[in-house]
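A single protein chain has been omitted from the complex, and every remaining protein chain is retained in its original position.
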Amino acid sequence: MSTEPRNTLYGVLGEFDSADALMAAARKIREAGYQCFDAFAPFPIPGLSEACGLHYGLKGWRHNFVPQLALLGGFGGGLTGFFFQYWVNVYAYPLNVAGRPLNSWPAFIPVTFELTVLGASTFAVFGMLALNLLPQPHHPLFTVPRFKRASNDGFFVCIEATDAKFNLAADAKFLESIGAKFVTEVRDED
Amino acid sequence: MDGMSDHEHKIDQDNHPPNAEERELREYPLDLAAADTKAKSGTGKQYWRSIEELAGDPHFEDMLHREFPRAASEWDESVDRRDFLKLMGASMALAGMAGCGRTPEQHIVPYVKQPDGLILGKPQQYATAMPFGADAIGILVESHEGRPTKIEGNPDHPSSLGASDSFAQASILDLYDPDRAKTPTYAGDIRTWANFQEVAQGLATSQKAVSGAGLRILTGTITSPVLAAQIQYVLKLFPQAKWHQWEPAVSDGSREGAKLAFGRYLNTVYRIEKANVILSLDGDFLSSGPGHIRYQKEFYRRRHLSGPGDEMNRLYAVEPTPSVTGSAADHRLPLKASEIEAFALAIAEKFEDYATKLHPKLSLLFSPNAVKFIEAVATDLQKNRGTSLVVAGEQQSAEVHALAHAMNAALGNVGSTVYYTEPVEANPVNHAESLHDLATDIHNGKVDLLLILGGNPVYDAPRDWAFSDFEQKLKKVHTVVHLSSHYNETSEFSRWHIPETHFLESWGDARAFDGTYSVIQPLIAPLYQAHSAFEVLAAFTDKPGVGSYDAVREQVKAILGGGDVEKNWRKTLNDGLIAGTAFAPVEAAAKFSPANLPAPKTAAKEELEFIFRPDPTIYDGRFANNGWLQELAKPTTKTAWDNAALVSPATAKRLGIGRTIASRGGEHGQVRSSVVNIELAGGKVTAAAWIVPGQADDVIVLPLGYGRMKAGETGSNKGFNAYSVRASEALWTATGGKLTVTDDEYPIACTQYHHNVEGRKIVSSASLEEYKKNPNFAHEKDETPPDGLTLYQDFQQLGYYKHYKWAMAIDLTKCNGCSACVVACQSENNIPVVGKDQVMRGREMHWIRIDRYYETGLPTQTDDAKNEAVEIPALYNPPAYFQPVPCQQCENAPCEQVCPVGATVHSAEGLNDMVYNRCIGTRYCSNNCPYKVRRFNFLRFQDWETPSLKLMRNPEVTVRSRGVMEKCTYCVQRINNVRIESEKDNGGVGREIRDGEIVTACEQACPSEAIVFGDANDPNSRVSKLRAQQRNYNMLGELNARPRTTYLGAVRNLNPDLEKA
Amino acid sequence: MVESPGCRPSKWRHPPQRIANMAQIFHRSTNFIARFSLFSAIFLAGLALTGILALARSPYFTRQNIFREQPVQFSHKHHVGDDGLDCRYCHTSVENSATAGLPPTKTCMNCHSVLFNNVGYLEPVRESFRTGESIQWVKVHRLGDFAYFNHSIHVSKGVGCSTCHGAVNQMPLMFQANTLLMQWCLDCHRNPEMALRPLDQVYNMDWKVPENQAEVGAKFAQERKIRTTVELTSCSTCHR
Partner (left out) sequence: MSEGPVNSPEIRRLARVLEPGYNYASVTDKIASIVLTRPVSLGWLAGFSVSFTVLMVLLGSIAWLIVKGVGIWGINIPIGWGFAIVNFVWWIGIGHAGTLISAILFLLNQQWRTSINRFAEAMTLFAVACAAVFPGIHVGRPWMAFYMFPYPSTMGVWPQFRSPLIWDVFAVSTYGTVSALFWFVGLIPDLATLRDRATNKPAQIIYGMLAMGWRGSARHWHRYQSAYLLLAGLATPLVLSVHTVVSFDFAVGIVPGWHTTIFPPYFVAGAIYSGFAMVLTIAIPLRKAYGLQDFITMRHLENMAKVMLATGLIVAYGYFMEFFLALYSGNKFDMYLVDQRLHGPYSGYYFALILCNIITPQLLWFQKVRTNVAALFVMSLVINLGMWLERFVIVVISLTRDFVPGAWGRYQATFWDYSTFIGTMGLFVSLLFLFVRGLPAISIAEMRELVAHKSEGDE
């Protein structure tokens, strides 16, 4: 963490007044050829992610790798579960319990199942957080007071400075042109 | 060795060449200071301390001043120091996760001089004898580093033949009873033995002056030649002195009966094994009275069935209330005690010898049913002349005994199934008269010095005429010296009280029921300042301070005559008896004919008859403070911790006596029964009533021994005192009493209330006829799946059950519920006593229980007596079956599958192992056990503080604490020890374990050889042979748990004439 | 991050922006802190668990290799190593009983009534012999009361003293050479052949395990009818 106050440009933020407007805006921005931009809404808007060009499945794994992770966790948990029990009962300390076979696999199924579910869900949740780079309590966007409404009734789009064709003035105008009723630059500053 | 009792020193004074072997034979207890720490964490050390306390530590005196030193025999729930300790324990456990807490340093305390012949960690066995009434039970005592821990029967001894009974088994607890009197007291203040000896000498001289006119000695029945000689010696010194005897639970009937029949006191000895047909006239010869252990062995040896070809003896029992013997009988007839004489006459009447000479039309007195019975018995007896036997009950009158003698004579049984000898008692007298004389003398102020050697007359003397209040009488005596193990009711009124030594603490001798001379040797020096009757008497003679050791030695020398005295002595001590000293049969000329008897009268219908009986578990009250016996369910009633006025179902209905099952504990614990007031012999007592199927109508049984006021923490204030309504002229059977039923209910601890098998495959039975016809009767409607029928892998292929395959077979034909096995198991396996409250919650801990079922013919029987109409007739005289239920050691054990931590799994030899230290106490295993043989430490039942009880524990068995499940393990400690020995043989190569080399505690104790343990892989083992029998079946076989404990169907030898009467 | 064209004010800059910094609740550094603490939490939990498990096996709990102060500083090194006393001279019951047995004071005095009969450090022994008060030794090898170990069967089957007790002849003060944990017991009970010696070597402290122990041991196991692993690992073999 550098100590001297920094003041870097993060991007330009535009606010729209409805979910539909936001969708439209997102589409336009994408058609305009922007790569690094993001839309913000107080609730999941169906289709918004497509509008922003986010994909499901392996193709768009950078955008959503959660299902694959869950699958991984599930398999991991299940296999560990079963073979651990197998090892304990057949190798670690074989014992005659009620005359049941050492490898009483039917009796091992409940634990196997539970561990499958446990693995899958933990991977899904923590995978989601990790991919979303959370926790991230500090973010340039939070410097914009209006942005608070993103968790209430505000709909925003932010074109990020990292975008190849980023230009503060031009992009700001562009946002206004597509109906942003409030536009501001976002600075990551102390 | 300081601080040891005088006894100790006396022994050292014995001036014999100190001989190695002899010293071994006379172990002395500081050895236990060295108990290897294996004996439960430094027990030895702590015990050493408490010895020193005994040697005059000031705190010790305070302890004595407390009225009740805290007893541990009964578990008490009050919040006290123990709770605090528990709290500490729990919190520490929670903080430090007990499991991984770092335990403090322990110490090893070795001997200073190790006794020769002692191998650390190896128990030793000593032969001795337990004096009991007019008998001495030969026993072997197991001793760990000088601590006697377990009592077993002595196979060489005629009175036990290696078996034992619940009394013998439990007597070890009496030795360690923390409530025992610990020091001589004068008017309640502590004195030393030396003080007493001085005083005694003083008294002696003053008595000498009047040649002992004021001296009286009161003892119980005495069969000890040495003690008798000592008394005689005292009487010689004091010619005017008198010796009185009083044994509350032993009737004069047998003595006087012999006198009536033969003109003098004679001892009757039966040879049960020779008898084909036995008629018991209210006799309980299988579970009480001289020789009962032997009689039970012999009786059941005649009932051993190796196949349908075998024959059995047949037992007819006529009795007012179900006894162990009666329950085991093939045919049983409930009759009032007062009708027995008439019944006996009616039988005798049928004999050619007396026909017509006797009172005609006797049989008119009886119901058709009874008449039929009489006919059948009479014929059967005469069919078996010379091989039949008539036994008269201890509590029956002289007349009945005389009749029995006469009948045996008439049947030519004398000499074959019964013979007579000189009395075993050193000095047979009529106890009632004897005590009467004493009381009268006291009353008339003739007595200034009374020595009460054992016994407790203030509690158990009859309550009428001169005795109306014995305590008042005692006040008239200048000096009463009372010798007893506890400071009891009588001690209260005695100036001097001397703690009596336990028979495991002192030298002595006794004659067995047949006269065999048995030696009593101490296994441990007296734990407290206790002394024997011999020493107390000696204190009044010209040689005070002499111990009985010399006398016994002299006695042995006298009996064996010449030869190597030392060798004989050692052999005698080794055997515990002198073989061939049984009294020879004497010719007894009959001086009595039934014809001389007056015409018997039978009690008026509906007139209540009150009969007194010694309690089945605490006898005459001497065992009242014995937790094991108190908690032992009484064989026929299955109640514990209380006595109750027993009534028959019909009488109960008539009088309005009822009972309800309490929802706490229920059938397995608590039944609330009506409370009745009984007025009899000028006394009045309030008792709980208890309904007993098979009891004669209009008979109220009042068991003796309860209602003690100063028995100790365990025994005081339990039940009601039947002695308080017992008059001298009606010691056993009384009429004219009044019984009123109150509205109150009293909770009775009843461990098994439900007595119907509900048509389940639990007990299977048949008559001998049926058995011969259908040897497979035990498998009728047996749904046990065939062995091959399984999907599970075969553990034999994994090396299980290959070498040994332990199994147990229990022959229901031979079990009569005597319960010796239950106490033996408790003693062997450190099983705690939980107390009445916990028993009433259904939490008793016995590893082996005896279930009692009635053959009621009722299809089902719901919890309460709702359907009395059908039930009362069905329960008039139902055949009873007793089933000992230890852990069944199932091969497919339901308990194992559900234990979450694997605390109970199978061993390679097929034991259902229980690992206490792994158990976390989910109780799931118990829920899933179809036989409900598992026991749980719901609270901390085990006593961890009382030092004396620590000494008693068996170091071979883990002592379980709170929160742990426990159960029978087939005495795995015995199995392991024998296996280890067998494997060490042949220079480490080892050998096979021989059949019978391992004997479980229950098997060892069982007098009827009903329980057999062994290796099922060995086709020649006894257990394999039994398992091979067709009678052999699995309890609840259809569950396919594959128990290793199997049962052999009960067979009764019914008389075809009476069958289905 | 692309550096913006200069930091000059632009029309896209809104005055409220200044106070707007209030909007940032967390400093930038918290991003790192938050993530780091998440991971370290998981890591520490794992570490703690491993620590506990390790501790349970550590000498702190097992008391392995820890010398004990004894009332008399008895040296096995001297008596066994130098004087060459046989184990059984003092531990008399080792061949017959579950416990090897601790010698009574008498045994000490057999020699020490003559040898070193006046040295100070043996006073406790002499005192014990005079007064009859036992010497209270500190227990070195301890098993739970629920574990029933039997010396006699082990020695008679050819398990040497040093296998469990270590090279006692080199121990000036006695210490516990092995963990005595149940796992440790099981190791032998699972493959006993690795612990078997010729019967005449049982009390030899210097006996070394030969390279071919596996087959030699197997032979011994077979000769001496050592019970199978299944039998030796049954619970009731040690627990009652």
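We call the chains A, B and C, going by the order they appear; numbering starts again at 1 in every chain.
Simple rule for what comes next: contacts are C-beta pairs under 8 Å (C-beta built on N, C-alpha and C of every residue); 3 or more make two chains touch, one makes a residue touch a chain.
Please read all numbers here as calculations on a predicted model, not as lab measurements.
Contact with the omitted chain, checked across B:Ala645, B:Val676 or B:Cys899, is made by B:Cys899. Checked against the full complex, the candidates C:Leu85, C:Ala167 or C:Met182 give a single residue touching the omitted chain, namely C:Met182. Although one chain is not drawn, the whole complex shows that of A:Ala24, A:Leu54 or A:Ile178 it is A:Leu54 that touches it. Interface residues of chain C with the unshown chain, by the touch rule above, are 25-26, 31, 34, 49, 53, 56-57, 179, 181-183, 186.
For chain B, the residues in touch with the chain missing from this view are 83, 86-87, 90-91, 93-94, 97-99, 661-669, 752, 754-760, 762, 838, 841-843, 849, 851-853, 862-863, 883, 885, 894, 897-902, 905, 918-924, 926-928, 930-932, 934-940, 962-965, 1035-1036, 1039.
Mapped onto chain A, contacts with the missing chain fall at residues 19, 26, 38-49, 51-52, 54, 56, 63-64, 66-67, 70, 74, 84-85, 88-89, 92-93, 97-98, 100, 104, 107-108, 110-111, 113-115, 117-118, 120-122, 124-125, 127-129, 131-132, 134-139, 141, 148-153.
Everything that follows uses one rule, which is that only the chains that are shown with their structure count from here on.
Taking B-C and A-C together, the chain pair joined by more C-beta contacts is B-C. Per-chain Cα centroids separate chain A from chain B by 80 Å.
Rounded to whole angstrom units, the spacing between the C-alpha centres of chain B and chain C is 48. The mean-CA centres of chain A and chain C are about 51 angstrom from one another, to the nearest whole unit. In chain A, the residues that touch at least two other chains are 94.
Those residues of chain C in touch with two or more other chains are numbered 230.
Interface residues of chain C facing chain A in the complex, by the touch rule stated above, are 1-5, 7, 10, 12-14, 16-17, 20-32, 34-35, 38, 186, 230, 233.
By the touch rule above, chain B contacts chain A in their complex via residues 792-793, 795, 798, 800, 891-897, 902, 905-908, 1042. The residues of chain B lying in touch with chain C in their complex are 1-2, 30, 33-34, 36-38, 40-41, 45, 48, 100, 102-103, 105-114, 119-122, 798-800, 802-803, 905-909, 911, 913, 915-918, 956-959, 969, 972-973, 975-976, 980, 983-984, 987-990.
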